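See structure below.
Entry: chain A
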Amino acid sequence: MSASLLYALAGVALCGIGLFGFITLAHLLRKLLAFNLIGSGVFLVLVGLAQRHGEPDPVPQALVLTGIVVAIAATALAVVLIRRYFHLSGHTTLRAETPERVPGRLKPQTRGDNPE
Partner candidate 1 sequence: MILGLMAGLLFTPLAWAVLTLLSGFERSRLISWLGILIQSLVSFALWAAVASEGGFHYQLGGWPAPLGIELRVDGLAVTFVMLTAVVGGACGWHAGIYLDPKKNWHRYFWPLFWFLWAGLNGVWLGADLFNLYVALELISLSAVGLVALGGQADALRAAIRYLMAALLGSLAYLLGVALIYGQFGSLSMGGISELLPAGSGQAGLIFALVLMIAGLALKTALFPLHGWLPPAHGIAKSPVSALLSALVVKASFYIAARLWLEFGEHLGSYGLAQLVGALGGVGVLWGSWLAFRQTRLKQVVAYSSVAQIGYLFLLFPLSWGVSEAVSLQAQQGMTLQVISHALAKAAMFLAAGNLIMSVGSNRVDALAGVSRFLPFSLFSFGLAGVSLMGLPPTGGFAAKWLLLQASLGSGQWWWLIVLLGGGLLSAAYVFRVYRASFIENSDTDLFFHPSRSLEVIPMILALLSLGLGLVAEPVLSVMALPFSKGGGG
Partner candidate 2 sequence: MTANTLIPLFALLTSLLASVIIFALPEKGHRLRTSVNLAAAGLKLILVGVMVWGIFHGQSFEFAFTMLPGVQFVLRADALSMLFAGLSAVLWLLTTIYAVGYLEDSPNRSRFFGFFSLCVASTMGIALAGNLFTFFLFYEMLTLSTYPLVLHRGTRQALKAGRNYIIYTLTGGAVLLLAIAWLHGLVGDLPFRPGGHFSGLEPELQGPLTLVFVLLIAGLGVKAALVPLHGWLPQAMVAPAPVSALLHAVAVVKAGAFGIVRVVCEIYGLEAASQMGLLSGLALVSAITIIYGSTRALYQLDLKRRLAFSTISQVSYIILGVSLFGPVGVAGGLVHLVHQGIMKITLFFCAGNYAETLGVHRIDELDGAGRRMPGTSVAFTLGAFGMIGAPPLAGFVTKWTMGTGALAVGMDWVVVVLVVSSLLNAAYFLPILHRIWFAGQQQAWPHERRWGRLETSAWLLWPPLITAVALIVIGLLASMPFSPLSWVNLIVEQEVMQ
């Protein structure tokens, strides 16, 4: 078993752990961390498998770098959304339900009333 295959298997294991965490954990920040784990696992697989053929291959390295940048952007977006959601609703999980909106009365409508 070569080193690169070991990396690849480690990557798969990380993916599995991350997936398990994503499904079972309820707290949004923890789900986000689980995502990052899955991401890291995928990157490891990408690098590990390509190195199998002997000399280092620049393409997967480039791909992983791009992937890391994308993952950072996505994580940043997720953190902002979760923080804002917590600020507005006080919840840290998605399991809590919001009540159904009360239907509007039939009265002459003005622009500012758009219920969307």
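With respect to how the candidates were assembled, all candidates are chains of the complex that A comes from, given by their letters.
What to note about this one:
Here is the rule we use: a contact is a pair of C-beta atoms (placed from the backbone, for glycine too) under 8 Å apart; a residue touches a chain by one contact, two chains touch by 3 or more; residues count from 1.
Note that this is a predicted model, so its numbers are computed, not measured.
Looking at 1 or 2, the chain of this complex that touches chain A is the one numbered 1.
Residue ranges of chain A in contact with candidate 1, taken from their complex: 8, 15, 22, 28, 31, 35, 38-39, 42, 45-46, 49-50, 52-53, 57-60, 62-63, 66-67, 70, 73-74, 77-78, 81-82, 84-85, 88-89, 94, 98, 101, 103-116.
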